[in-house]
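Here the complex is missing one protein chain, while the rest keep their positions.
Now for chain A:
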Amino acid sequence: MVQLMNRTDNETKATVSPMEAPVREAAKPVVYDTKQLNLWYGSHHALKNIDLPIRENEVTAIIGPSGCGKSTYIKTLNRMVELVDGVRTSGEILYRGRNIFDAKYSVEELRTRVGMVFQKPNPFPKSIYDNIAYGPRIHGIKNKKILDEIVEQSLRGAAIWDEVKDRLNTNAYSLSGGQQQRICIARALAIEPDVILMDEPTSALDPISTLKVEELVQELKENYSIIIVTHNMQQAARISDKTAFFLNGEVIEFDDTDKIFQNPADQRTEDYISGRFG
């Protein structure tokens, strides 16, 4: 049996021609295409010539040591980085073919298509129901019945419905940290996004809550494109399809996660994932 499997494995490998990789990639359209992106905080050059094509229905992990620009990059994708004073950018990020820096592209519209989950669970000091209904409400949905359905569907989507269905009117702060983070994921789902950005979503959570969020990410990728920043390399290896390694504001390597972790092309990537620095 083992032998058989090995053989099949070898055969498969043997048939993989160098040509096949691009063909397989072409099957999934690009959601986010970053071209020659540069970003400065005042005089600090935080992102340097980033080129990164991110594909549909995949989990793309962004790894790298602290201060390498990975959080800055993910916040640039929905222009949250502009909340900081003194940010300048050059280059372009195409979201579904449209440059998000285009003056005609409203940032509110972009953020309606691109949900975000933050490092620290940040529910509003409102009831669980009002947290989830926040997004639909700001986009004009007032009908109670429709809101009820969105809330249930989003909470189910974030695998937390069974835990909170009997206390939708209690304050979201009464939940545990892990539950709060899944509420935040449900809240992001409620705006029916196309892409979900996750900025170290499990860094403040315990191992069991982390596992739940990771399982959730695997399920969500069926319907959404997910970009996740993580400090945890095992997490990147476990849940992502593609991995980008950032260092000092540059993308050192971007490839299939298996390739990055088993056979990195760049010495610096290998040093980082094997724990020699970072």
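Things worth noting here:
Methods note: contacts are C-beta pairs under 8 Å (C-beta built on N, C-alpha and C of every residue); 3 or more make two chains touch, one makes a residue touch a chain; residues count from 1.
Note that contacts and distances are computed from a predicted model.
The complex appears with one chain absent; UniProt names that chain "Phosphate transport system permease protein PstA" among the candidates "Tripartite tricarboxylate transporter TctB family protein", "Carbon monoxide dehydrogenase large chain", "FixH family protein" or "Phosphate transport system permease protein PstA". Only one residue from A:Trp40, A:Phe101, A:Phe124 or A:Trp161 touches the chain missing from this view: A:Phe124.
Although one chain is not drawn, the whole complex shows that of A:Val59, A:Met80, A:Ile128 or A:Ile260 it is A:Met80 that touches it. Although one chain is not drawn, the whole complex shows that of A:Arg111, A:Arg156, A:Arg238 or A:Arg268 it is A:Arg111 that touches it. In the full complex, chain A contacts the hidden chain through residues 78, 80, 83, 85, 108-112, 115-116, 118, 120, 122-125, 134-135, 137-139, 173, 184, 187-188, 191.
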